[in-house]
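All remarks here apply to the structure that follows.
Let's look at chain A:
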Amino acid sequence: MNLTIDVSNKENVAYVTLAGEVDAFTAPKLKDTLLPLTREEGQTVEVDFQDVSYMDSTGLGVFISALKSTKEHNSEMKLVQMQDRVYRLFKITGLTEIMNIDSTVRGGM
Partner candidate 1 sequence: MDFQSCVNIKKEWDIVGARQLGRDISRKVGFGTVDQARIATAISELARNIYLYAGTGKVCFEVLEEIDHKGIAIIAMDNGPGIREISQVMEDGFSTSGGLGAGLPGVKRLMDEFDIQSEEGKGTEIRVVKWLR
Partner candidate 2 sequence: MSTLKLDLENYKELLQEYIRTKDEQALYQAEQFSKQSMQHKISPDEIINVHIQSLEEIYPEMPEYIQSSMNFLLETMISYGLAYQEHQSLREKQLELKSEISVAANMQKTLLSTVKPELEEVEIGALSVPAKQMNGDYHHFVYDGKGNLGIAIADVIGKGVPAALCMSMIKYSMDSFPEMRMDPDVILGSLNRVVERNVDSSMFVTMFYGLYNFEDHTFSYSSAGHEPCFYYRQDQDEFEEIDAPGLILGVSSESTYVRYEKKVEKGDLVILLTDGVTECRQGERFIEQEEVLKVIKSFAHLPAQEIVENVYRYFERLQDFQLRDDFTLIVLRRNV
């Protein structure tokens, strides 16, 4: 399974667009891209989940690490356009309570 990661910058926002599946194989790549972005003070990292059809708990771990990193470095992370299946994972683990997740545009598969 594959994951493509696109990063573009606009002022103080880094837009990360994901497409594919986040699992044990693709999570290390995501972590290598995402974590350095969260270390920029004052930066907002916005992750677009629209084309993420599947994520397992390894992927979840990446976002928890990223969240911890935003707290250490005074940056922010925002997760947008999550599909239902992926959103469920954040919901069950209680992370929707502590993460900035915009769930307005959600679609199932």
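Following the convention adopted for this analysis, a residue touches a chain if its C-beta (ideal position, glycine included) is under 8 Å from a C-beta of that chain, and two chains touch if they have at least 3 such contacts; residues count from 1.
The set was built so that all candidates are chains of the complex that A comes from, given by their letters.
The model shown is predicted, which means the values in this text are computed figures rather than measured ones.
Any copy counted, the candidate of 1 or 2 that touches chain A in this complex is 2. Listing the residues of chain A that touch candidate 2 in their complex gives 24, 31, 54, 56-58, 60-62, 64-65, 67-68, 85, 92-95, 97-98, 109.
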